[in-house]
Each structure stands twice: as structure tokens, then as C-alpha cells.
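Below are the C-alpha cells for one structure; questions will follow.
Of the protein chains in this complex, all but one are displayed in their positions.
Up next is subunit A:
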């Protein structure tokens, strides 16, 4: 049994947990950045910019996120290849969408067909990260926009009364204060992000779901394994992994929330103050 659990394929399975963690580590800050720009754009005074921000924040509310996970990578891929096609092969005169194919010249393929396998994998993974960042950026924009609205108006007016410009008010008063209002929403979002990571499988990345299916099966595309159908146990391991992840995050986030609401004029801060007395 120990021998079985340390075979090369099993090692790939353990490694794929790393992929999930990398995805979380990369996506969270990028999505936060997207969300931040989205929220600021939605508050902007410039009308077209505000429209863009509003549309971006509204888009995830009516449409399932899975549609975006399927749509964004293909759309990005084809967009990049289209642009490269225009640059690299200016005399390409066939239509791009011809029949049942997406037609670009060989030099415009991204990555090139001749490129080593690892580039294909990295490219696929980056597309997945972008898809996650776009969707979760929109969620984060919702949360941050709400948090910015929740900062008491009087605080901003006081800052204006001191003669600060609009940009200064935003930078010095609004942004530092909004975090305590945003944190419950953001921690919620972090949980959703953790629970969305198995969707990597849909994007064709060889992640934990892929390996659990491959290794658990009696006969797989790669290999025939000398054991009966163990997929149930593999998925049980994944379930426990996710339960541990969410539980740990919950504990950490509760701590941070306690810290941040210390001394704030909110219900949470008030409860802390009463507990101290």
C-alpha cells in the first residue's frame, strides 16, 4: 500500500494540490485588483467609465459563473490569435470563422505548434487564471463598491471641508476606512474562490479532479491500474481536503475580522468594547 501511494502517478496527484494552491495565491490578488478598479470605475464621475464599471459589476449577478469560465479562455485565446494573425500574416485572406474551424495561419498560433509541451501547459494555466480573475474580480467589485458606499458620508464631508481634493479624499479617507466594511464580503468571496477551484478541470487543466478520476478508475486513458474502481475514495480525499481548507480559512478570517473591527464604530466594534469592560 505504501508502495502504491508513492508511485510516480500518485506524486503527480499530490503535485496537483500545489496547482490549486498556486491558483489561489495568484488569483486572489489579481481578482482584488480587478475588483478594485471595477469599484472605482463604478463610482467615477466620468460617465462612460462609470457605465463600464456598472456593467462589469452587474454581469456576474444574472449569469452563471460557469458560463464565464467556459467563455473567457476561448475568447481570450481566439482574440490573441486573431490579433497575431493580422500582424504576422497580413496577406491572410480567408475568413477566420470558416465552417467548423477557427482559421489562422500557422505562425499566429499561440503558443506555436512546435513549442514544447510545458509552454502549452503554462499558457493554458494563465488563461484559466485570467478567467478566474475576471469572474472573481466582478464579485469583488460588487463587495468593494458596497463597502465604499457604506463608509459614513460625514467622514468624507469632513475631509472635503479640510480642503482635500476628490482624489485625496478617496486615497486618504475612503480606502483606509472601507476595509472593515468590505472584510465580511471578501472573506465570503475567498470561501467561494476555494470552492470554485475544482472548476479548473473544466478548463482542461490536469488538476486534482483530473488525477482523482484518472487514478481512481480501473482503466484510464493513460494506464490500466491493478485495482478496482477507487474513484469514490479519491473524491472522498478531495472532499476532506476542501473541508479542511474552508475550516482553516474560516478560523483565520474570524481572527482578522476581530482585529479589524477593534475600535470601529460598528456593531462588531461595539461588541468588542463591551467585552473589554
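Note that in this section contacts are C-beta pairs under 8 Å (C-beta built on N, C-alpha and C of every residue); 3 or more make two chains touch, one makes a residue touch a chain; residues count from 1.
One rule holds in what follows: contacts and distances are computed from a predicted model.
According to UniProt, the chain absent from the figure is "Amino acid ABC transporter permease", selected among "Iron complex transport system substrate-binding protein", "Amino acid ABC transporter permease", "Bifunctional protein PyrR" or "Nitrite/sulfite reductase". Looking at A:128, A:148, A:174 or A:189, the residue that reaches the missing chain in the full complex is A:189.
Within the full complex, the residue among A:172, A:227 or A:247 touching the omitted chain is A:247. The chain not shown here is touched by just one of A:142, A:180 or A:261, and that residue is A:142. The residue touching the chain not shown here, chosen from A:78, A:121 or A:160, is A:78. Although one chain is not displayed, subunit A still touches it through residues 60-67, 70-71, 74-75, 78, 97, 99-102, 139, 142-143, 146, 185, 188-189, 192, 194-199, 201-202, 209, 212-213, 216, 229, 231-232, 235-236, 238-239, 242-243, 246-247.
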